[in-house]
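Dropping a structure here in structure tokens format, bear with me for questions.
Only one protein chain is missing from this complex, and each of the others stays in its spot.
Moving on to subunit A:
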Amino acid sequence: MAYDKFTVLRSTAVPMPIENVDTDQIIPARFLKATERKGFGDNLFRDWRYNNDDTPKADFVLNNPIYSDEGSPRKILVGGKNFGSGSSREHAAWAIYDYGFRCVVSSFFADIFKNNCLNIGILPVTISPEFADKIFAAIDADPNTELEVNLPEQTITLLATGESESFNINGYKKHNLTNGYDDIDYLLSMKNEIESFAETRPF
């Protein structure tokens, strides 16, 4: 399905400097029983966020009031190395989106998770480990520090200091995200070519 266009995003961020955040943590399997794509944000990071009796865990970042802005959810999640590893469940990306995030930043993403984000209009931004450390330190010093993610320019900037880094994305995906197009739109436009190709397959 088509999604919101992504151009320039300016937001405070939620820091999660933990390595190997797998998709079972992002959304545990027992919450994958829905047959529609809605409401997954309520169970985002469920077992890190809530105790067994459903009371919030005070020490988890999403429950920490210093990382919440009144009235509007933060739109940028900054994760540790190897973010989104494990299961291919797109529900993990849906949960992040449904909670309100539009951009995930990490020094290293797992492949399938990264694709899933791109396919639903979340921008995954890969930065150097050094810049990740700077961002974590900046948020640590001021939880309300703002980041700007500029997709047309392919830059991410710490607004307080002006420190900036560029990130990679291929031209095709960039075009899709900035216009809200998805791959199926593209593939359906080459239907005849695909059907001819299928004729050549030996099985």
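As a working rule, contacts are C-beta pairs under 8 Å (C-beta built on N, C-alpha and C of every residue); 3 or more make two chains touch, one makes a residue touch a chain; residues count from 1.
Definition applied: contacts and distances are computed from a predicted model.
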item: Per UniProt, the name of the complex member that is left out, chosen from "ABC transporter ATP-binding protein", "histidine kinase", "Transport permease protein" or "3-isopropylmalate dehydratase"; value: "3-isopropylmalate dehydratase"
item: Hidden partner chain, touching residue among A:Asp4, A:Asp42, A:Asp111 or A:Asp142; value: A:Asp111
item: Those residues of subunit A which, in the complete complex, touch the missing chain; value: 1, 17-20, 22, 24-25, 28-30, 32-37, 47, 52, 80-82, 85-91, 93, 108-112, 115-116, 119-120, 170-173, 182-184, 186-188, 190-191, 193-195, 197-198, 201-203
